[in-house]
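The next block holds one structure in the form of structure tokens; read it before the comments.
The complex appears here without one of its protein chains, the remainder shown in place.
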Amino acid sequence: MPDANVLPDATTTDGALLVLAIVLPAAGVLLSFVLGGRYAERIASVLLPSGFILATIIFGDVWQSGHRLVYIVGDWKPPLGIALRADGLSAAMMVAMAIVICAVAIFAHADFGMRAGSVEARAPFAFWILLMAIWGAMNMVFLGGDLFTLYVAIELLTFAAVPLVCLDGRAETLQAALRYLLFALLGSILYLVGTALLYGSYATLDIVLLSRRVHAEPATLVAATLTTIGLFAKTALFPLHLWLPPAHAGAPAAASAVLSAVVVKGSFFIIVRLWFDVMPGLLGPVGAQLFGALGAAAIVFGSVVALRQQRLKLLIAYSTVAQIGYLFLMFPLALDTASAQLQGSGALTGGMLQAISHATAKAAMFMAAGLIYVVLGHDRIAELGGIARAIPMTIFAFALGGVSLIGLPPSGGFLAKWLLLEAAVATGQWWWAIVMLAGGLFTSGYMFIVLSSAVAPSGEPLKLRVAVPRYQEAAALTLALTSLLLGLVALGPIDILQVGRADSMMVGPR
Amino acid sequence: MNAATLFGLCGAALVGFGLYGLVTNPEPLRKILAFNLLGSGVFLVFGVVSRRAAASGLGGDPVPQAMVITAIVVAFAATAMAIALVLRLLQETGRSTLNADNSGGTNTDRGNS
Amino acid sequence: MNLAFDIFTVSVVSAGAFFFLAGTVGLLRFPDSLTRLHALTKVDNLGLGLVVVGLLPQANGLFGALKLVSIWLLVQLSGAIVTQLIAGAVRQRGSDG
Partner (left out) sequence: MTILSAFDIGLVVLILGIGASTIAAREAFTAVIGFVVYGLLLSIAWVRLSAVDVALTEAAIGGGMTGMLILGAVARLRLAKGTDTRASLPVRFAAGGLCALVAAGLAIAILSPPEAIPTLAPMVMENLAQSGLGNPVAGVLFVYRALDTLLEKVVLILALLGVWSLAPDSVWGGIPGLRVYAQPSSTLTFLAQLLPPVGIVVAIYMCWVGAKEPGGAFQGGTVLAAMWLLVMIAGLKNVPSISQPWLRLLLVVGPVIFLAIGLAGMVLANAFLDYPSGYAKPLIIAVEVALTLSIGVALGLLAAGPPERVQQQ
């Protein structure tokens, strides 16, 4: 399959940046571990912003050149060695996740800041190291060019995410963490058995090599099924979502933001890699409709349950279950009916944009919910009265996040849903359009419940327990604004999502 | 049927056993044990893949073997973390269960699903 | 010569296997912990010992033979001590646990 856009595998100029994107977080984790909790935050505060800069440089490189960056680790080309590759999808996701993680780091300073001169404390020590580990693991997921490397990456992600759930050590969160761990382990072991079968059939796990060799045969089909089910469990796609709400709602606010915004996107990204890059021709119309149906069920179920929640953090967590559903609508919409191949079209762009805008919006909402909890000492939705007057900036951030989730212009959610709707119309699959519109209505419903309660006057004068630091509110608002203005990328670098796709129309620098 | 295939089928059956134990057994500790069984079944599948690709004077393809070694260590780390969670849960509540309804505490933070 | 070695190996390893079998039957059938331990020591000492002796002619040079013998010695050591510990625990509990 000769194609101008598939580069011969060799390290490209600036490929070393990809190594840096993995080595920096790993070094941060090791260094913080030795130096102890007193330095962990300082190390993170240097490394995380440099990670963001690194991601933007990689983004710029990929966008400018219109080609992917490749680095051959150890100078051993696949299939023997491992390649790191940054295509448009990786670059865009890297930048988005770096933004969220940096904002979370700013937000978390209030809860996990190191007091000068104090001894090492447990929660900050763990939090900063785990945050850097999540950043590294996500970069691995985005850049890894080998399915087994991706396995190690999602295990890294699991081991970094689970302890975040139960940092406060309450019985409920311990239980949630244990359940999360068991689901995640089941997911990764199913993924692993799939890679074993794929290796058995093709003697390589390299994504590019596999995509050239892969064909429909029993072992491959079994491998694809098991791998996908495993990743569904890790992404919390309905009906394998049971672990998500208690885990995401019980964690400390900063941790919830990372878990909901970042961590579930890791396994989702591998699903996209598998089906769009490794075996685009294998899903077929039936499989694609099945993915879409699960997504639709997640939207309906998640939204309905979210509507019935009494507590804010649980509502947001169930909203995550619903929003994950949207991500899977892109599979039936990206299927080219003539060739029965998944194609990098508007639907893929829409889906990835949905992932990014959900990440920024949801992180902002969890941060806002955390601040509300700090101020009121509870997060019961019915008793939020007067809060909008007390911390207007936070409530504003929450509302803006909601705007993006609902999909109002000019938010990223709007552009994402617009692209998906366009694809639904173009391919004549009107039923997905109905699901999307219904989901938007549900989302407006639960956003309305929360906001109307928040702006309502309080019966008695509101007793604020503590004042909220301004920078925490600013972090939430920044993310919400990012999500709101994400729709404007339509005018700019949105094409980057297609860079490095074999079937993309775009060639050459511009 | 050669030996490799035999052990492969054994691995497939173990995956089935482990999965069953993981899904149906309510005790977390037994779930962890079942996960290990499931894991070892998966590793055997790697073993078959390696064995039947024997070439160049080797008894098997070394690449899947190296992957299994990596995966065994990861599985051990996972087991250690899960057990630490179970024991901490025991310390906190006096019981070890995943079932929220009888955890004794006030389940204020839980959903209604 | 080789044939003699092979005959030696087969017969001695079979003898070892017999002790393994006897010990296992004892482990399953004996009534209490102490007698079961007694059965197990037969497996450790004689069973494994005979298997090792039987395998010596087949070993890969002197170094290989040494490794085989050291395995037996290590099992002897740990077996004896673990047996002691279990017996101690049984006595502390005062029953045949």
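To keep things simple, chains are lettered A, B and C as they appear, and every chain counts its residues starting from 1.
The definition used in the following text is that a contact is a pair of C-beta atoms (placed from the backbone, for glycine too) under 8 Å apart; a residue touches a chain by one contact, two chains touch by 3 or more.
What you are looking at is a predicted structure, and each value in this text was computed from that prediction instead of being measured.
Engineer: Please work out which displayed chains the absent chain touches and list them by label.
Structural biologist: For the complete complex, the undisplayed chain touches A, B, C.
Engineer: Check the options A:Ala223, A:Ile299, A:Met367 or A:Ala390 and report the residue that touches the missing chain.
Structural biologist: In the full complex, the listed residue that touches the missing chain is A:Ala223.
Engineer: In the whole complex, not just what's shown, which of A:Ala91, A:Met140, A:Ala306 or A:Ala359 touches the removed chain?
Structural biologist: Answering carefully, the residue with contact to the hidden chain is A:Met140.
Engineer: List the residues of chain B that touch the chain left out of this view.
Structural biologist: 3-21, 23-27, 29-30, 32-34, 36-37, 40, 43-45, 47-48, 50-63, 65-70, 72-81, 83-88, 90, 94-99, 102
Engineer: Which parts of chain C face the unshown chain closely enough to count as touching?
Structural biologist: 74, 77-78, 81, 84-85, 88
Engineer: Since one chain has been left out of the picture, which residues of chain A touch it in the full complex?
Structural biologist: Touch with the absent chain occurs at residues 11, 16, 19, 22-23, 26-27, 29-30, 33-34, 36, 71-76, 79-82, 119-123, 125-126, 129-130, 133, 136, 140, 148-149, 152-153, 155-156, 159-160, 162-163, 166-167, 169, 174, 193, 197, 200-204, 217-219, 222-223, 225-226.
Methods note: only the chains that are shown with their structure count from here on.
Engineer: Using Cα averages as centroids, what's the distance between chain A and chain B in whole Å?
Structural biologist: About 26 Å separates the centre of chain A from that of chain B.
Engineer: Averaged over CA atoms, how far is the centre of chain B from the centre of chain C? Could you give it in whole Å?
Structural biologist: Averaging C-alpha atoms per chain gives centres 32 Å apart.
Engineer: Indicate the residues of chain A shared as contacts by at least two other chains.
Structural biologist: Counting only residues that touch two or more other chains, chain A contributes none.
Engineer: Flag every residue of chain B that touches chain A in the complex, lowest number first.
Structural biologist: Touching chain A: residues 15, 19, 22, 28, 31-32, 35, 38-39, 42, 45-46, 48-49, 52-53, 61, 63-64, 67, 70-71, 74-75, 77-78, 81-82, 85-86, 88-89, 92-93, 97-98, 100, 103-105, 107-113 of chain B.
Engineer: Going by the contact rule set out above, which residues of chain A touch chain B in the complex?
Structural biologist: 148, 151-152, 155, 158-159, 162-163, 166, 169-175, 177-179, 181-182, 185-186, 189, 192-193, 195-197, 199-200, 203, 242, 245-246, 249-250, 305, 308-309, 311, 313-314, 317-318
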